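With one protein chain held back, the other chains of the complex are shown just where they sit.
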Amino acid sequence: MDNDDPQQFSVRTDTGAGGEPMTEVRYDRASALDAFTTMWRIRRFEEAVEDLYGRGLMHGTMHLSIGQEAVPTGACRALRPDDYITSTHRGHGHCIAKGADLERMMAELLAKETGYCRGRGGSMHIADTATGNLGANGIVAGGVPIATGAALSSRMRGTDQVTVCFHGDGALGEGAWHEGVILAAMWKLPVIFLCENNLYGMSMSSAKAFPLEQLSDRARGYGIPGVTVDGNDPEAVESVTTDAVARARAGEGPTFIVAQTYRWRGHSKSDKNLYRTRDEIEDWRQRDPIERFEHSILERGLVGRADLDQVRAGVRDELRGAVQRANAAPDASAADLLSGVYAR
Amino acid sequence: MDNDDPQQFSVRTDTGAGGEPMTEVRYDRASALDAFTTMWRIRRFEEAVEDLYGRGLMHGTMHLSIGQEAVPTGACRALRPDDYITSTHRGHGHCIAKGADLERMMAELLAKETGYCRGRGGSMHIADTATGNLGANGIVAGGVPIATGAALSSRMRGTDQVTVCFHGDGALGEGAWHEGVILAAMWKLPVIFLCENNLYGMSMSSAKAFPLEQLSDRARGYGIPGVTVDGNDPEAVESVTTDAVARARAGEGPTFIVAQTYRWRGHSKSDKNLYRTRDEIEDWRQRDPIERFEHSILERGLVGRADLDQVRAGVRDELRGAVQRANAAPDASAADLLSGVYAR
Amino acid sequence: MSDHGAATGTEVRVTGATETTVMTYAEAIRDALTTAMRRDERVFLMGEDVGRYGGAFGVTGDLVDRIGPDRVRDTTISELGIVGAGVGAAVTGMRPIVEIQFSDFTAQAMDQIANQAAKIHFMLGGAMQVPLVIRAPGGSGTGAAAQHSQSLEAWFAHVPGLKVLMPATADDAKGLLLSAIEDPNPVVVIEHKLLYKTPGQVRTGYATTPIGVASVRRRGADLTIVATGVEVSRSLEAAERLAADGIQATVVDPRTLKPLDSETIVREVISTGRVLLVQEAVKTLGFMSEVAAVIAESEAFVHLRAPVARLAGLDIPIPYAPQLERAAVPQVEDIVAAATRLVREW
Partner (left out) sequence: MSDHGAATGTEVRVTGATETTVMTYAEAIRDALTTAMRRDERVFLMGEDVGRYGGAFGVTGDLVDRIGPDRVRDTTISELGIVGAGVGAAVTGMRPIVEIQFSDFTAQAMDQIANQAAKIHFMLGGAMQVPLVIRAPGGSGTGAAAQHSQSLEAWFAHVPGLKVLMPATADDAKGLLLSAIEDPNPVVVIEHKLLYKTPGQVRTGYATTPIGVASVRRRGADLTIVATGVEVSRSLEAAERLAADGIQATVVDPRTLKPLDSETIVREVISTGRVLLVQEAVKTLGFMSEVAAVIAESEAFVHLRAPVARLAGLDIPIPYAPQLERAAVPQVEDIVAAATRLVREW
């Protein structure tokens, strides 16, 4: 963490009208194991997808979140099962962290009838209503006004549900982001705009695109608090999200969180990584959120090596089973293509 | 000026990354007469339009800028003839201040072949390429990315032209505003986003819509300077615009200026003024930019009463002539409706 | 000379109460909004200036006083944002109605309309529904020029997943809107500015008009006119003038552009053997292009005694000058002329 580029430096700073950081989440054994398991499930899921895709067994395009696992893990741990999230094209991690079933996810990617979208949506459109995941989105910032609407809906229905809107740093360029945030700020809605700042929107460097000291300064234009957090540390992410959730439930309105992280892989399969350096990638691999977390919880004596091995073995088996069962499931059926367009 | 509502209070504050105010424009006799003449031409033009419209001699809808005359007057005086402006649905003032011909404007509103748009555009689409007015716009914030493009064009063509993008406070809600400003900020383009904050976007109070201490704080989210100015004082507007123009020409990028002003009339003819109080309207009438300016320049001995009377008489004659000649001009012709769609 | 035996078509029966009262098209919409909001607390309206201002065209009027600002919700000027907020509210259990001040500004919201709202149900394999209504006035005739006068219904009808309604009478304005609010899908309702002040008999109470059923507004043996929106009343007026001239016209109002009641249209075309398609929208790829294609593909092909005829807006932006604006879209006399030509020449 010796990089002093503000876009990369991971600091926690409230920059907007919000209060001081209140919560400092420190995991106990159960939480540590839970967070580790979630991060590991995401990592292994993505690797499995990469492998299937690489072997030509998977169709379409893939946006992998390897390296970014701590963000959805920490954020979703701060949520209740009935809270909502909206997700992105790089959404497998969000989906898993919110509690989705790996087999149904895998089945979707394998274009099976048993997939979350019955093979109609694929990676960019997985949603899981049961866990409050309102869906990935193929449109950059497409989920932002939708998240605002979900928060408005909770408010109007008199629940105290909170919505977390995951989005990338590149999404900050879109008018949809602006309009969604404006409405949420005006109505003080219970929504959290959580930017996974992996430094690039495809190849565009956000440090170049947005001439701000830090991206969370963006919040200043909206009259909502903005906070930057180390996105490779699930406890840090959970801390700021917990604060933001508390504000939201208390009717104090939205928060903008920028979680600094990095994607290890290219944007998608077409990416030749020409816009960033090997060194930079290597640098960030050194800050592997999982390895760091592993060290930290071992060091703090929260878990033992055997615990972690057990988690890893469990996830391996779970994934193996998920892939096997998904593969064995029937292909998406063309039978009701036309009748599936409208709800009845 | 005893109102301490920050949305109404007229202060000059640099809030963004920009430097301290540098220029303090103080008019000499010629400038005072020029500014007075421009404001008076705008006022009388709008009143003539209102009259024609009220008598059923004019078609469509009208957005009058009575009460807001100081903003375009001060801003355009800081520009060169070859600088650009983009304008809005409430655009007569911008058009006049940039140097348009009243007769051709009036002819346009009267749907004449001699109008700026040959009767095809009407009030919301008047442009005047000769004076660098790239056009009014019927779309709120529609001109914002266009202004960015004009500034990009000047840069690429190697001129040092500056573009002033007039827009309302309501335009701040639009994604187009956001996207236009983002690109300009990234490329440090010579463009000035000049918000005429008349407190309302139609009936929506901007103080309610945007929970900011002052609207110019919006600039903080973009890494560009933001400044608030008394929009009822042409010298103040010219001062901040002069600074912004200097920054722009020096390649230092865009500035966001918020000029605090007020529209005396309803938004358009459908407005019943239910969303604001008589008192508020009366209050702002007390701050009539023209009357205030008149007193100020008389007091400062820059002009005498006779000078002003002469201006008024001149404008009266000019307008009378413009209306008469416009009225006498041939109606817009349907002859080449179809062939006018594409340029050749 | 006309095969008029087929005139057994649906003089469509509306559902619900049959008591009626006279109100304008705008009042009928307000009545539908009030009725729906009183009946179902999930229903709410949001849009620019729909509250205290009463709506750019006065459609909501004093609704905010009766329902409250929470459910008659003023927004910032953010069409994309409010449609998106509608999508989010719809998928989480509400029944939002979004008012767009002019249908031209749906351009701002096109991503949320076409890429989100329309696709979510299908794309998610049925896991979610988007019961969202978008109301937007279209059409020219108010002198508001090119950016405030378009008839863009074809854009929406081209998007699978949307339903598209275009009420031409006060009763349909109410009945179709109620059906739209009931519908579990995103529905775009294109109202017409020039009709807002037009009065008509409107059924009282919760009286819906079914989606997907055309209305045969008039029957005649010589030609079939299919018209939408403001062109329905113009066509009916033209039909009266034509009748005085000995030409009898059937007038069909599809009411629902999507799903389209092509059965009724084809049947009514077969019954006269001549068809004149009338729309205000620009000709190229307007809704009547689809109707023409449907007819040309159908069994009506062998019954047509004349080529299909379209009468549409000129392929130009709507001009400001009143006489040009009028010339840009079909007027009653244009319909009379086109119909006369069709019948006399074929």
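We just call them A, B and C in the order they show up, numbering each chain from 1.
Criterion: contacts are C-beta pairs under 8 Å (C-beta built on N, C-alpha and C of every residue); 3 or more make two chains touch, one makes a residue touch a chain.
Everything numeric here is computed off the predicted structure, so don't read it as measured data.
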Review point. Looking at A:145, A:173, A:226 or A:253, which makes contact with the chain not pictured?
Key: A:173
Revision key, fill the gap. Only one of A:125, A:155 or A:263 touches the unshown chain, namely A:125
Review point. Given the full complex, what residues of chain A touch the hidden partner chain?
Key: 59-61, 108, 111, 117, 119-122, 124-125, 137-142, 170-176, 201-204, 209-210, 270-272, 274-275, 331-332, 334, 337-338, 340-341
Exercise for review: Quickly run down the residues of chain C that touch the omitted chain.
Suggested key: 104-105, 107-108, 110-111, 113-115, 118-119, 122-123, 145-147, 152, 154-155, 157-161, 258, 260, 281-282, 284-290, 292-293, 295-298, 301-302, 304, 306-310, 314-317, 319
Practice item. Touching the hidden chain in the full complex, which residues of chain B are there? Just list them. Key: 84, 86, 115-121, 125, 127-129, 134-135, 137-139, 142, 144-154, 156-157, 163, 175-176, 178-180, 182-183, 186, 340-344
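By our rule, only the chains that are shown with their structure count from here on.
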Review point. Going by the average position of its CA atoms, which chain sits the greatest distance from chain C?
Key: A
**Study point:** Inter-centroid spacing, chain C versus chain A (mean Cα positions, whole Å)
**Key:** 42
**Study point:** Separation of chain A from chain B, taking each centre as the mean of its C-alpha atoms, in whole Å
**Key:** 44
Revision key, fill the gap. Residue ranges of chain C touching at least 2 other chains are 75-76, 78, 80-81
Point to revise | Interface hub residues of chain A, defined as touching at least two other chains | key: 175-176, 178-179, 182, 186
